[in-house]
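Heads up, this is only part of the complex; the chains shown haven't been moved.
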Amino acid sequence: MKYIDINQVQQRMNSRIVKNNFLKYIFFFATILGLIVLAALLIQVLYDGLGVIDYQFLTGRLSTEASRAGIMGAILGTLWLMAVVIPVTVIIGIGTALYLELYLKRGRTQSIIQTNISNLAGVPSIVYGILGLTIFVRAMDFGNVVLAGGLTLSLLILPIVVVAAQESIRAVPQHLSEASYGMGATKWQTIRRIILPAALPGMITGSILAISRAIGETAPLTVIGIPALLIPFPEGITDKFTALPMQIYYWTLDSTLVDEYANLAAATIIVLLLILFILNSIAVIVRNKFQQRY
Amino acid sequence: MSIKETDQNNTPNPKNIVYDTQDLNLWYGETHALKNINLSINEKEITAIIGPSGCGKSTYLKTLNRMVEMVPSVRTSGDIKYNGKSILDRSFKVEDLRTRVGMVFQKPNPFPKSVYENVAYGPKIHGIRDKKTLDEIVEKSLKDAFIWDEVKDRLKENAYGLSGGQQQRLCIARTLAIEPDVILMDEPTSALDPISTLKVEELVQNLKENYSIIIVTHNMQQAARISDKTAFFLNGEVVEFDETETLFSNPSDKRTEDYITGRFG
Amino acid sequence: MATNSNPNKNAVPVREMIEKKKSSKNISSVFEKLVPTILFLFAIVSILTTIGIIYTLFSETIEFFKRVPITEFFTSTELNPLSQNPDFGILPLINGTILSSLIAMLVAGPIGIMAAVYLSEYASDKVRRTLKPMLEVLAGVPTIVYGFFAFTFVTPLLRSIWPAVDATNILSPGIVMGIMIIPMIASLSEDAMSSVPNSMREGAFALGATRLESTFKVVIPAALSGIIASFILGISRAIGETMIVTIASGSSKNFTFDITQSMQTMTAYIVEVAGGEAPAGSTIYFSLYAVAMTLFVFTLLMNLLARYITRKFREEY
Amino acid sequence: ACGSDDESAGNQNGDNKELEGSVVVDGSGTVYPLMAKMAEEYMINSQPNVSVEVSRSGTSAGFETFLIENGTDFNDASRTIKEEEKAKAEELGMNIKQLKLALDGISIVVNPENDFATELTEQQVIDIFLGKYTKWSDINSDWPSDKIQTYGPNENHGTYEFFYENILDEQDMVGDANLQQEYSTLVKLVSEDKNAIGFFGFGYYDNNKDKVKAVGIDFGNGPVKPSLETISEDGPYANFTRPVFTYLNVDHAKEKPQVLDYAIWVMENVNNYAGEVGFAPLPKEEAEKLANELKELK
């Protein structure tokens, strides 16, 4: 008894194959759709902003007057933020990763901390803003200065740095540390001389990616409270500040009042994206150049 | 299971005993990996350990420098005396022990550093900072490991550029640099080609002048070729321990015979 | 073990030197004990962060509920925090949040999964290796940039197609958030599909299935839990997204389902109220925490759910 | 930054002395453009080392951070201080001084495409915002029967309160009014909704004449449009005219010379900048009087 009618099957075959080939193009289009949007975004930003970028814009002070506004203050603000974020996250992040991977025994405590870290990675950035506002700005009374903003951003990216550092530690083959222990090295000596150097490229890559995330973060800063107009340059971590993303935020909002502000926002975006692009390129180079083959 | 080394212990023995294992038992969690091991290992001899896969050879070797502790679930009972001192005691400093007892692993595992830094690593961690002294140590160790001529012009190059056999001899040089008394070797030639293997074997035999060597090997011919004494492990027990010649020509246990004639394993 | 067994072994008395150094090693052994303690303190920071978040949110939220009944907060559709007779109903915010996330997922879900199908099932190795990192660039663009894009490009574009759309509306930020989330869903779903063993596909092909049929009837069902988890993480991301909605959706607190209108999400409310530097002690100040707490709980539940699904329904082949 | 330099630093008289330190201003978004402009000019022309930072969380929100220990130095306000706010200051033992800066006209604006509602009576405006009309055709049957959409700043803003208290006479505004935090958003919304009618300060209208259209208001003597000429406390637009202020924390001014210096500079120069950003200037004497009062504090 034949259930399958081969003629029928053949008839249907064509339409099935056409469907497959057609959808293949749809799927391809879906894949590059994001890239098309990205291109649209870049074109728009370049179109609006490129004309604004000149020496005076990059080095000048903020102004309400679009024609003489500059973003040096925001650039310096971002740099000062990073002066807080980088040491804090790198030290605490790598320290945490070392502790979790190499000192803490597998077990309940370890899994609690691990779960905690992955949960922290999913907490919206605005909630970190509130934490920063409550703890750093108010309870510790730093005010809305670089230090408060930097610490807030540090907490925000800490989980990312920790996870990346953990992964690079795990990627160091066990037999290297065994060789070191086998020679009478202590744990810290082994970590310092064998594990850290081998894991470092991965840690650096992960940290750079996390830091570029921090550079673009806006929401926590809006909560901490950044003045809409702050002309002087920040000169230290106890100064008030503005930062590139905050400037983009204010200029975008005010673009309905003063049209040229939209161009200033776009120009600032170009600068921000350029910084991120450079950072990411460095991360890629570090990863490719120092990747160890064991 | 009684152990066949008793005869051995009773004969007059001109050599000092470097390791004395007494009723050693070891568990990985529930797995009873070593069962009532009793072994006395002599100074300046090559002791081979043979046996089928999973019989506990590596575990025993790693117990001798307490490397086995790196597995968190390990428990031991019994005792190992190194030069008369009990080493299983938690108060015994493992770093000290491991400085005296070097180890060479199955897969060559140089550090991802230069050839020079690989050899200087041990002396450095033990506090030797003087450049000239280090240079001398590196040269001497590389010479002792029969690899100086091959690498003397590439001391600054990464060790991963060396061939497998060179890497393994480099690892031996690295161990020699801290001048241990004992060298533990866990199948040091199993990842090497025949020519490299031969070179390493030759080196091992030369080293025995100054060092006590314990070598785990899958390769019975190798054990027969280079060792003075051989222990045959099976299922975590020592079935037989004797002069290598005796053990291979005239084994006293049926299972040893079956194993060395290739009937299982 | 003090016996020096090899006295004349060397030109350089390494052994002696090591022994000598050992006696002066006390500092380093203190250091050895200190390091784990220091590292432990570092590791504690992440725990403290969690405690800090929960404590601040919780204590101030309790204070808020002393002033505004919890039932009103969660059932009222009126939100007028600043008026003389303030109303504190969170429903308009939840509504805005859900609508924007829903729009985002309607964009990111299908496109993300189609991209995942393409990358995992159709693309050659080389194409995948170039396209995937390019797609991931999308995830690295700061959200403020997306906000700018939504406000100055997507909204005018939408309005030219659909004049009923307001200058600030929930549709445009929803779409842009969706685009931002595409790489996340594509990447995670692709991972899930790629880990379906090839033998499954071969089984389907051997029965005369086209690639499409093997994908939708075998691979996707087999990878379903990973795909669902990626969706949930996408939703969680959309719920927590702030700048895009703050910029492009305005701050109306109307309870409406009209996506062409301005509405506020929980995150945008927090920006508005905190940006107004609400002083400690006022009801509106505490409302900040109550909203943030709700937001935190939402995203936490989503993340836990995603983890539960991946762990519980891990496919066994 | 408070209390760092006290009496010893306060005895300087020379006006040209180089000052430094920060001045913190928050408050009205309406006043923000004027204040930001002046802050910038002050730093360029008078005291380059003083940092004046200007925020704009709204009059009421600004008062909340002004009236606390170590609060802001100035709070811009688009309405006068309320009784309860005054009481709060007294409770804290804080001396504050009201500085009138300029005059603003609440501008009623519609979409540029709106070619019917170009003139409305004062009462019609009130009724629209009270929700008594829902469609344009309810006002005039010739007008389209589209739903009127009302816009305004939200309750953070003095402008809202002025409108609510002085124009609506404290009657509740229509429920579906679209109230926004940011004026920029508001301008955009009105400029893009052809059924929009909104209110905000003259400056925001003045800067966006191409995007929104002001409605002429008939206060009884024919329609009047807001302009720098009509806005004055006794002119034809007087009913919708209100003064804008900044409030100074006098204690801070005494402790921090840069705060006082800035306050004096502002009162001496405000009339030069008011017009530029869309405010009608004060009578000259009034500004001078305030400047002199401030100099007394030295």
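Which chain is which? They are A, B, C and D, in the order written, and residues in each are numbered from 1.
One rule holds for everything that comes next: a residue touches a chain if its C-beta (ideal position, glycine included) is under 8 Å from a C-beta of that chain, and two chains touch if they have at least 3 such contacts.
Remember, it's a predicted structure, so these values are computed and weren't measured experimentally.
Q: What are the copy numbers of each protein chain across the entire complex?
A: A x1, B x2, C x1, D x1
Note that only the chains that are shown with their structure count from here on.
Q: Provide the labels of all chains in contact with subunit A and in contact with subunit D.
A: C
Q: State which chains count as neighbours of subunit C and simultaneously of subunit D.
A: Both subunit C and subunit D are touched by A, going by the contact rule given at the top.
Q: If every chain is reduced to the average of its C-alpha atoms, which one ends up farthest from subunit B?
A: Most distant chain from subunit B: D.
Q: With contacts defined as at the top, give the pair, B-C or A-C, that has more of them.
A: Output for the comparison: A-C.
Q: Rounded to a whole Å, what is the gap between the Cα centroids of subunit A and subunit C?
A: Taking the mean C-alpha position of each chain, the two centres sit 13 Å apart.
Q: How many angstrom lie between the CA centroids of subunit A and subunit B, rounded to a whole number?
A: Chain centroid spacing, subunit A to subunit B, equals 48 Å.
Q: Distance between subunit B and subunit D based on Cα centroids, please, to the nearest Å.
A: Centre separation, subunit B to subunit D: 86 Å.
Q: Specify, in ascending order, the residues of subunit B that touch 2 or more different other chains.
A: 96-97, 99-100, 126, 178
Q: In subunit C, which residues are in touch with two or more of the other chains?
A: In subunit C, residues 275, 277 touch at least two other chains, as defined above.
Q: What are all the chain pairs that meet the touch criterion?
A: Chains touch in the following pairs: A-B, A-C, A-D, B-C, C-D.
Q: Which residues of subunit D touch subunit A once you look at their complex with the stated criterion?
A: 22, 24, 32-33, 36-37, 39-40, 43, 51-56, 182-185, 187-188, 191, 204, 207-208, 211
Q: Considering the complex alone, what residue numbers of subunit A touch subunit C?
A: 9, 16-17, 19-20, 23-24, 26-28, 30-35, 37-38, 40-41, 44-45, 48, 91-92, 95-96, 98-100, 103-104, 113, 116-120, 122-131, 133-135, 138, 155, 158-159, 162, 186-188, 209, 212-213, 215-219, 222-225, 245, 248-249, 252-253, 255, 262, 265-266, 269, 272-273, 276, 280
Q: Mind pulling up the subunit A residues that touch subunit B in the complex?
A: Residues 105-106, 173, 175-176, 178-186, 189, 193-194, 197-198, 292-294.
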